[in-house]
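Please read through the structure below; I'll follow up with questions.
Left out: one protein chain. Kept in place: all the others.
Here the chain labels run A and B in written order, and each chain numbers its own residues starting at 1.
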Amino acid sequence: MKISLGKWLLPVYSALALIFLMVPIVYTFIFSFNDSLKSNVAWRGFTLDKWLNVCTVQNGAVCQAFGNSLVIGAVATVFATVLGTMIAIAIVRYRFRFRTQTNLLLFLPMATPEVVLGAGLAAQFLALGVPKSMTTIILAHTMFCISFVVVTVKARVSSLDPALEEAGRDLYGSPTQVFLRVTFPLLLPGILAAALLSFALSFDDFIITNFNSGSVTTFPKYIYISAARGIPAEANVIASAVFIFALVIVVTAQVSKAAREKRLARQN
Amino acid sequence: MAIGTFAESGADLELVGIQKRFPGFTAIENLDLTIPAGSFFALLGPSGCGKTTTLRLVAGLEDPTTGRILIGGQDVTSQKPYQRPVNTVFQSYALFPHMTVLENVAFGLRRRKIGDPVAKAHEALRLVELDHLASRRPIQLSGGQQQRVALARALVNRPALLLLDEPLGALDLKLRRQMQLELKTIQEEVGLTFLHVTHDQEEAMTMADTVAVMNKGQIEQMGPPQQLYELPKTAFVANFLGQSNLFTGSVVGNTSTSIAVDIAGTRMVVPTSRAHRHAGEITIGVRPEKLSLHTEAPPVDSGRNLLGPGRVVDVSFSGVSTQYLVDVPGCGTIVVFAQNMAFGPVAHEGAEVWVSWNIDHGFGLDDDPADAPRFEADTDTQSIAAHRRDALLTELEEV
Partner (left out) sequence: MAFAAFTTNAAPVEPTQRRKSPIALFLLLPGMLYLVLFFLTPLVSLLLTSFQTPLVNGDVGQFSYAFQWENYVQVVTDYWPHILRSFGYALVATVLALAFSYPLAYFIGVKARKWPLMQSLMLVLVIAPFFISFLLRTLAWKQLLSDESFVITSLKALSLMAPDAHFTGTPAAVIFGLTYNFIPFMTLPLYSTLERLDVRYLEAGNDLYASPFQVFRKVTIPLSMPGIVAGTLLTFIPAAGDYINASRDFLGGPDTQMVGNVIEANFLVLLNYPAAAALSIILMSVILVIVTIYVKRAGTEELL
């Protein structure tokens, strides 16, 4: 969109927009260094204390919540990734009846508001007399992650040249061998991306967890509960640490991919 | 043929009564084919004729609806691809992107648990002169190099039968010519049976010992390239391999050696040995390069057929030769290829010319003319434009 105001309008806007997006993150990060007591609202002074002593006895609750979130995320990710990958392969490669219904059933969890998902599962557990625990949380998280895994892996499977697997069969590979040595290695990047996405969704989930967790606290739930009283700076520390970790991984992946492509282009 | 050992030489391939139906259409109607061991066989045809399907049936990547496939006398119809002594060079090469070139070539050997796969893989790469790139990834290679790796990957397994699915399609002209010669040399050296599928008739004729022309799921004609070209059996073959001038008429005379046909008033003669049908309505033809163009009425020669006078409608220069379109009343438009022995065309547009050819160069088709079109309708834009121009000029002249 060329506006005669100059070609700088769009880049400047974009820069400002991106800065705007970063504001709360920077705020959270800064306040992780706040020498706060119970509530982390007013700035009292700079300290590295919170970073160095994240998990003390007094702050056990935060760390426990964080630990719970990690465990739940890991388990739910494994289940969702396995189930979702299987579905994705079936959808792209095979003919079967009720394809429309399958697509719809996979799409709906992504379109349903979290309140409805959470309330529904909670009502179900209630009706069955199942007490809420880590297990119910994991079951819930697996459920809404499957669809996202399917979308991600499906894209990867679609871009896989079927001739490669045919070559594998032509070159004396039994079906198992073709899957292990040709199909799976080529799908792996997509599966990893799906697993990462699934973990991120599970880790950050609050609403569904809130309905289905009973007394178990996850990291987001802890934040919600303590929002009224005051969130300790340790929560900021953990959140910032997670943020930096995730950012480093993603940026490294992008940079190395760009470097590799540049190297290949030069070679040819 | 045990999979654990290498084939000593190529094996026969036999397809018996093959039919392949897909939901919605039939790819192969009724195919019977025998390919002798050690030969270079080309399956030639336009897109959708069923040649790639045939290849995939032999490889085991598809199952025939009915029929049997025998390799070296053994029925392999029910065998899976990894059980057959057959390897394929795919059109897209299908090199595994996540493995090195060496690993790609060694893949089949490892699956069959052949001893010392690495050494054998290097040997195969040396055969295609790419051993120095053994540790590269496929994506780092050029198209021609990838093609050669695909070939090495298939050859290293010493299959009884090697299938090539239009492997040279993605290469530029010069590289393609080079690879055609290389493939032929390798085949003769190693002595394997090659089945090459292509739509490029020049490629088929250059490389193959035997060519089969396929159309709509059936083989129209099979034989040595030269025989197919000089003695086509059907109008499809006559027009798919090179170009032909075809004429339809009724037989008006028979001698022991030749048949006379009446084409719109002109009498044309065709040797009996070169005609499939000897009575009734038949279609005869002659190749454009066998025709001579005359600017004056030539003397009558009993050994030559003569058409004319006609008018040159179009002259098209293409380096080695010039193509003339000559309109002869009652016979349609005739295509003449003349080698450019001197500079400049023999006749210009609008000139009055005669066309003649040696009787022995004509051929008679096996088609029933009632099925085949009477005159080959020339629908390429060039001749349509030429005719139109001619019509306009005539119109203007009449005003």
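Keep in mind that, in the parts below, a contact is a pair of C-beta atoms (placed from the backbone, for glycine too) under 8 Å apart; a residue touches a chain by one contact, two chains touch by 3 or more.
Just so it is clear, the structure is predicted and the values come from calculations on it, not from any experiment.
Novice: With touch as defined up top, name the shown chains that contact the chain not shown.
Specialist: So, taking every chain into account, the missing one touches A.
Novice: Among A:54, A:72 or A:140, choose the residue that contacts the chain missing from this document, as touch is defined above.
Specialist: Once the missing chain is taken into account, the touching residue is A:140.
Novice: Which of these touches the unseen chain: A:55, A:74, A:134 or A:193?
Specialist: Residue touching the chain left out of view: A:193.
Novice: For the full complex, which residue in A:75, A:89, A:137 or A:178 touches the chain that was left out?
Specialist: Touching the chain that is not displayed is residue A:89.
Novice: Over the whole complex, note the residues of chain A touching the chain we left out.
Specialist: 1-3, 10-11, 13-14, 17-18, 21-25, 27-28, 41, 83-84, 86-87, 89-96, 99-100, 102-109, 111-117, 119-124, 126-127, 139-140, 142-143, 146-148, 150-152, 154-156, 158-162, 189-190, 193, 197, 200, 204, 206-207, 210-211, 219-220, 223-224, 227-228, 231, 235-236, 239-240, 242-243, 246-247, 250-251, 254-255, 257-258
Operating definition for what follows: only the chains that are shown with their structure count from here on.
Novice: Using mean CA coordinates as chain centres, what's the gap between chain A and chain B in Å?
Specialist: The computed centroid separation for chain A versus chain B comes out at 56 Å.
Novice: Can you list the residues on chain A that touch chain B in the complex?
Specialist: 161, 163-164, 166-174, 177, 181-182, 185-186, 264, 267-268
Novice: Taking the complex as given, what residues does chain B use to touch chain A?
Specialist: 3, 59-61, 80-82, 86-88, 90-92, 94-98, 107-108, 111-112, 139-140, 142, 153-154, 157
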